[in-house]
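Note that this complex is displayed minus one protein chain, with the remaining chains in position.
Up next is chain A:
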Amino acid sequence: MADIELLPHNVPSQTELPELVEELTTLNLGPTHPATHGIFQNILKMDGEKIVSGEQTIGYIHRAFEKIAERRPFYQITTLTDRMNYCSSPINNLGWHMTVEKLLGVEVPKRAQYIRVIMMELARITDHIICNSILGVDTGAFTGFLYVMQKREEVYEIYEEVCGARLTTNMGRLGGMERDLSNTAIRKIHEFIKSFPAVLRELEKLLNRNRIFMDRTINVGPISAERALSYGFTGPNLRAAGIDYDVRVMNPYSSYQDFEFDVPIGQSGDTFDRYMVRNEEMWQSLKIVEQAINNLPEGPYYADAPEYYLPPKDEVYRNMEALIYHFKIVMGEIDAPAGEVYHAVEGGNGELGFYLISDGGRAPYRLHFRRPSFIYYQAYPEMCKGSTLSDAILTMSSLNVIAGELDA
């Protein structure tokens, strides 16, 4: 055997130990990481397990909706809106219709307004059960997620019954709904009202007073009311910080003033409060759905606005005016009056606003979406500064950042 000379050059002597240099680790969270629940990147600077600073890169699924909207007739923009917050697409759709109706000055009949309220509140429930149950998954409780997923499936069946689609719903029309609530839909809504509380209570039992869940979420990612306001928080995230701002109460639209419901608020704006606010909001939404379906007014489900609302098909075959309007609406040849309007609805994540400028043409001159996720997500580095990575994941999860809404 050849001699192998072992050189001790890698072993520094005791006297000349190199000075320890503190270095921050750069950690890439995303763009495609299962814990981000969407496509966006966080470049975190870590000091051991603690996050020192973070920088976000977004825009991975930017689809230029605002630009596309400038070429599309008003009714075709609905399909763009439901691709924003795809966890609660009906709210986006109906919010958009309400914006255009405000521009056109169309008065929607009570029945359509109530149907819209039912659909929007069901959408809010699906939005919140996703957020809350995924928060459970991120803390290690997978089971609850599967329980409530089944209920989301039932809501999607209701969507299917009402508008024919499940995820990207394209629900409602300018001036009302596309069809009346069918008997099946009414039956399914009643079934949902009856069966959902048991499931939600099960999720509550699993998480609300769970020692592990509380330890993981209390005081994690808190934000003060003042900072939350400055950062433009709205919706459950703002309410968790203690500000009782709810568009449904402050600027009621679609007959929300007819219903009785509470606006739950939190105190410390941490992950647990956000969870609890969403949890309570689901009960309130259920209450609204129940009131709306039980007091559903009789009458037409669309406004008397023949220029904007597609006429019934049999009319089109028999009636000259109906045929003309049908053709004009389908070809997108309906001119809207010139004007500028801002309309906000309470989306799943907060104030979903539509700023529409019309120059009197067939398409908007400018359309801007106020997307709540986009605005509050910029607070994320501040919220997770100094926390551990595992807590930062929970903070993000409880903020309910939806990539589609973030990027538009």
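Observations
Just so we're on the same page, a contact is a pair of C-beta atoms (placed from the backbone, for glycine too) under 8 Å apart; a residue touches a chain by one contact, two chains touch by 3 or more; residues count from 1.
By definition in this document, contacts and distances are computed from a predicted model.
Only one chain is not pictured, and the protein name UniProt records for it, out of "Peptidoglycan glycosyltransferase MrdB", "NADH-quinone oxidoreductase subunit C", "Biotin carboxyl carrier protein of acetyl-CoA carboxylase" or "Recombination protein RecR", is "NADH-quinone oxidoreductase subunit C". Residue A:227 is the one among A:179, A:227 or A:287 that touches the chain missing from this view. Counting over the whole complex, chain A has residues 58-59, 62, 64, 66-68, 70-71, 102-103, 227, 229-232, 243, 245, 250-251, 331-333, 339-342, 344, 351, 353, 355, 357, 362, 365-366, 368, 370, 374-379, 407-408 touching the chain that is not drawn.
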